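One chain of protein is taken out of this complex; the other chains stay put.
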Amino acid sequence: MTGPIVVINPNSNVMVTEGLDAVLELFRLPGGPVIECLTLAGGPFGIESQLDSDSVILPLAQLIESRRDAGAFVIACYSDPGIDTCRSVTRRPVFGIQESGVLSAMARADQFGVLAITEGSIARHRRFMARMGVLGRLAGEIALNISVAESARGDDAFAKLVEVGQELKTRGAGVVILGCAGMARHRAGLETELGVPVIDPTQAAVAMAMGTLLAG
Amino acid sequence: MTGPIVVINPNSNVMVTEGLDAVLELFRLPGGPVIECLTLAGGPFGIESQLDSDSVILPLAQLIESRRDAGAFVIACYSDPGIDTCRSVTRRPVFGIQESGVLSAMARADQFGVLAITEGSIARHRRFMARMGVLGRLAGEIALNISVAESARGDDAFAKLVEVGQELKTRGAGVVILGCAGMARHRAGLETELGVPVIDPTQAAVAMAMGTLLAG
Amino acid sequence: MTGPIVVINPNSNVMVTEGLDAVLELFRLPGGPVIECLTLAGGPFGIESQLDSDSVILPLAQLIESRRDAGAFVIACYSDPGIDTCRSVTRRPVFGIQESGVLSAMARADQFGVLAITEGSIARHRRFMARMGVLGRLAGEIALNISVAESARGDDAFAKLVEVGQELKTRGAGVVILGCAGMARHRAGLETELGVPVIDPTQAAVAMAMGTLLAG
Amino acid sequence: MTGPIVVINPNSNVMVTEGLDAVLELFRLPGGPVIECLTLAGGPFGIESQLDSDSVILPLAQLIESRRDAGAFVIACYSDPGIDTCRSVTRRPVFGIQESGVLSAMARADQFGVLAITEGSIARHRRFMARMGVLGRLAGEIALNISVAESARGDDAFAKLVEVGQELKTRGAGVVILGCAGMARHRAGLETELGVPVIDPTQAAVAMAMGTLLAG
Amino acid sequence: MTGPIVVINPNSNVMVTEGLDAVLELFRLPGGPVIECLTLAGGPFGIESQLDSDSVILPLAQLIESRRDAGAFVIACYSDPGIDTCRSVTRRPVFGIQESGVLSAMARADQFGVLAITEGSIARHRRFMARMGVLGRLAGEIALNISVAESARGDDAFAKLVEVGQELKTRGAGVVILGCAGMARHRAGLETELGVPVIDPTQAAVAMAMGTLLAG
Partner (left out) sequence: MTGPIVVINPNSNVMVTEGLDAVLELFRLPGGPVIECLTLAGGPFGIESQLDSDSVILPLAQLIESRRDAGAFVIACYSDPGIDTCRSVTRRPVFGIQESGVLSAMARADQFGVLAITEGSIARHRRFMARMGVLGRLAGEIALNISVAESARGDDAFAKLVEVGQELKTRGAGVVILGCAGMARHRAGLETELGVPVIDPTQAAVAMAMGTLLAG
C-alpha cells in the first residue's frame, strides 16, 4: 500500500481542519488509504481574496515537497490555490477540491450549480472553470453572502443554503456543489431537501485520490 | 451502509466480467461498499457497433430497475450505453465508464488522450465527448486496431499500447485513458512505461461510486 | 429516380402519423420523391421519456434495414431516437427531425428558440444540441407544459404557442422551432403572429431528404 | 403558390450561371417552385478576393429588393457575399450556399470537410464558419489550388478532387462539401469514389429554399 | 517615423468626425504618430443598418488604398464595416473599433458589457463577436435606445448610460464598452460613476495603432 492521502487545509483555522477530519471519517476504511488532515502553518485564518489564495502557494508547495511518504494530496480550499505548482513539485497526484467537485458533479447531471460563500469568490471560481473549459455546463454560481463561520453553523445557514439551492435548480442545475470546504455537514440534509445530488468537494477529491491509490 | 456498487458488463462475455472482478478486487475494503460484477444476460458477445451499444439499453434499464437494493451502478462499457435511460429509472447514481474515465483524467492533466480498441468506436466516443462539452481537452484518440480479445492478452498488445500511448503524448496528452473495460491489467505497466498517469475507466467509475456511497 | 422518403412516426399513435401525412402533402410533387408515412408497430403511444425514446431504437433499426427500397428516411420524433444506430444499418441518408429543424433554423437567424411540449424533454433536447455543438446559437427552449394531444388541438394551444413564442423572441430568438412532430398545423399561423420564421421540424427533415434525392 | 426561387450568381461569368441552371434542373418539379438562375450584371468575372466578395453586396441587395415577386433567394457564391444585407432588404428567406452547405453536411456526419478552390479563400470561409459557431465540427478545409475554370472541367480536376477528398477523410471528415458553386457536375462521381456523402452547396441551398416554400 | 494614423469616420456627419478629433487630442504627442481624422465622402449620414454598414466598404477600401503614406488605419464605426476588405488592400495595419474595444476590454476584466445605441445594432455586433470567438466573455449588450445625436449630448443621455451600465454590472460585466464612436465624451464620467473601467473603442483602436507604429 502506498502512503496516506494528505488533505491540507491551507488556512490556519484549526476548526476547519477538524471539520474536514470529521467529514472524511467515513472514507477511512480498514485496509484502505490512511487519510491525514493537516493545517497549513502560517496560512491566513481564512482564504477570502485572491491574495489570500496566492499567499499559500509557496508554503503548500514546501509542505507537499516535504511529504515524500504521501500517496496523494488534496488541497482543501475551493479556490484550488497553487494547484499547478503543487503538481510540479511531486510525482504523486494532487487534487484540488474545486476541480474535483466540478468534475464529480459533471458525472451526475448535465448542468451543475455552485453555492459560493461570498460574492467576491465567484469571479475567481469562474476563471478556474473557464480554464477547465467547463463553463458551458455551469447553470449558475450564487453567493450565500454569509461568513465562512456562519456557513458551518446551524439552521439559519441551512435555510439560506436551501433557498439558494432552489434558485440554482430553477436556473437548470441538476446537481449542486458546495463551493467551500467548510459546508460538508449540510450536504446530506441539503440533498434531501433539494431532491438533487449535492457534492461536498473535499469528499469528491478524496474519492478521486482513493481511486488512484487503490488502482494498483 | 447503503447497498452494493453493481458493476454491469453489458456484453455477455463472462471472461470480461471476471476480468473486471479481478481489477476491482483492490477496491473491496472491509467496511466499504460491496462491489458486485454482473454479466448482462442476453447482451451481445462484444459491443463493437452502435447497434450493439443500443441493443443493451432496455435490458440494462430492466436490470437496474430490478436492483432496488443497489447503492450505485456502473455501466462497464466504454460506449456508456443507455446512460440516460439508466439514470431515469433509478434514484441511485449511475456511472458510465467513459464519462468517469474522462472526468477523472481531467483531474490529472490539461489534455487527455484515449486508447481505443477499434477505429470504428472513435466516432461514437467523440459524439459522447462532444455532448459532455470536453472536446477542447482531448489531445487525441487513437485506435490500437486489435481485437478486444487481443487487448486483454500479453506482450504484443502491451507493445502496441506503449506505441500508441507515446503517440498520444506527442500530441499533447498528459494523461492516457484506456478506452475499453478490458485493458485494465495493462494499466500499471503502461503508466510506468509512459511516465504519465494511465486511467482504467472502470476503476475511475467505481471510485466515483464509492465517493457517493461513503459521503454519508 | 431512387426510392421513397420513408417518414417513420416512432410512436404507435396513428393519428400522429396521419397528421404528419397531411402536413407533408404539399411536399408531394409530380416527378418528385414519394413520401410515405409509417407508424412504428409496437412503439409506445407517445414518446415522453428517455426510456420511451430508447425503447424504439431496435424496432426502428429493423424497419429501416428492411426497407432497402427507400431513398431516405426521416425519424419523426423530436428526440431523434436511435439516429446513430439507424444511420449505421443503411447506406441511405437518415434525418432526425430535431437535428434537421435546428440546422434549418440556423439558416434563418443567428439565434433560435425551441417550443417544447413538456419540461421533461428539455434536458434530453439540450444533450442532443450539446452533442451537435450548437448550444451557442440557442436563445432558449421553453416548455408549453401541455399534453401532446392538446398541442395538436385548437385555439387554447395556439394562444399558449404565441405566448411562449413571444418569450423566446424576448430572449433573442430570430426563428422558432416547433419542438414536436405534432404541432405542424400551427406553423403558418404562428409565423404570422410572431413575425419571425417558424420551423416545423418534420418539414425541415423532408426538405433535406428531398435535397439528397434530387441531387442526382 | 408563392414566387420563384431566385438563384443569383454574383459573378458575371454567364457560363457559371448556365452550369448552376443545369445542376438545378432536377429540382424543377411540376407544381413545385420555379427555379430561376440569374447572373448579377456588373459583378466581377470571378469572386476570388474579399474585395470581389464585398463589391457585389450593394448590387445584390438592389436586385433582391427589386424582385418582390420572388419566394426565396439563393446567393450562389461560396463566400456568401452580403448575406446579412440581403436578408435585411426583403422579408423572403435568403440562403447563402456556404451556410446551407455546411448545415446540410452537419445532418450527414459529425465532422465535415471542405474542398476549396484556392488557398486564399480558406481564411474567408473560416471566418464565416467561426461566426456560425461550427468550427468544432470542421475536420479540415483544403484547397485544390486550381482555377475556377479548371474546377469545372474534366478528368484532371476530378483526380485532384478525389485526392483532396481522401485527405479530408483521413482528417476525419464523414461528409465533404464542394466549396464553390461551380463544381456540381463532379458531385455524384466524387461521392461514389470517396464513399461518403458529397454536398453541392447550391443544391443544398435550393433544397432548403424549397422547404420554406412548400411548408405552406 | 512612419506615416500618420488615419482615423476614418465612415459616415458623412462631420460633427462626428470633429468629436473623434477632439477625443483623440490627448493621443497626439510630440514625436508620436500624427493622428488624422477624416470623414468618408459619400457615406450615409449615420450607419444604422447592415445596408448602411456594407455601403461604405468600397469607398473605405478606395480611401485606404489611396493613402499609401499612412502608417495605420482606424475604421471609426462600431460595426467595423469592411474590416476584411480594408485589410486586404493595404499592408499597413487596419483596426476596427469594435474589435479593438472588445480586445482592450478583455485586458481589464473577465466579462465585458456593451452599451449599444440601438436595439437593431445588437445582432450585428453579436455576429462580429461570434466570429471573434469571444461570446463566452460577454456579460451582455444592452441598447440605450436613443439616437446617435442624443448619445453625444448632455445629461439625459448620461443618466441613461449610467442606468444601463449598472444593469451590465449586475449581469457580471467588470468593464463596459461604449458601443458607438460618438459617446467618448461620457467615458471618464461614466467610469467614475460605475466604478469599473469604461472603454471608448476609438481610443482603444488608436492606442493599438500607436503600439504598432512605435514598435520600431
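Letters are used for the chains, namely A, B, C, D and E, taken in the order the chains are written, and counting of residues starts over at 1 for each.
Operating definition for what follows: a contact is a pair of C-beta atoms (placed from the backbone, for glycine too) under 8 Å apart; a residue touches a chain by one contact, two chains touch by 3 or more.
For clarity, every value in this text was computed on a predicted model and none was experimentally measured.
Undergrad: Relative to the complete complex, which of the depicted chains are touched by the chain excluded from display?
TA: Per the contact definition above, the missing chain touches A, B, D, E.
Undergrad: For the chain that's not shown, point to the residue among A:3, A:44 or A:133 touching it.
TA: A:133
Undergrad: From the listed residues A:54, A:119 or A:163, report the one that touches the chain absent from this view.
TA: Touching the chain that is not displayed is residue A:54.
Undergrad: Considering the whole complex, not just the chains shown, which residues of chain B touch the missing one?
TA: Chain B touches the missing chain through residues 110, 136, 174.
Undergrad: What residue numbers in chain E mark contact with the hidden partner chain?
TA: 26-27, 29-32, 93, 95, 99-100, 103-104, 106-108, 132-134, 136-137, 187-188, 197, 200, 203-204, 206-208, 210-212, 214-216
Undergrad: In the complete complex, which positions of chain A touch the hidden chain?
TA: These residues touch the chain not displayed: 49-51, 53-55, 57-58, 61, 82, 84-85, 87-89, 124, 127-128, 130-133.
Throughout what follows, only the chains that are shown with their structure count from here on.
Undergrad: I need the residues of chain D touching at least two other chains; which ones are they?
TA: Chain D, residues with two or more chain partners: 132-133, 136.
Undergrad: If each chain is a dot and touching chains are joined, what shape do you get: line, ring, star, complete or other?
TA: Topology of touching chains reads as other, fitting no named class.
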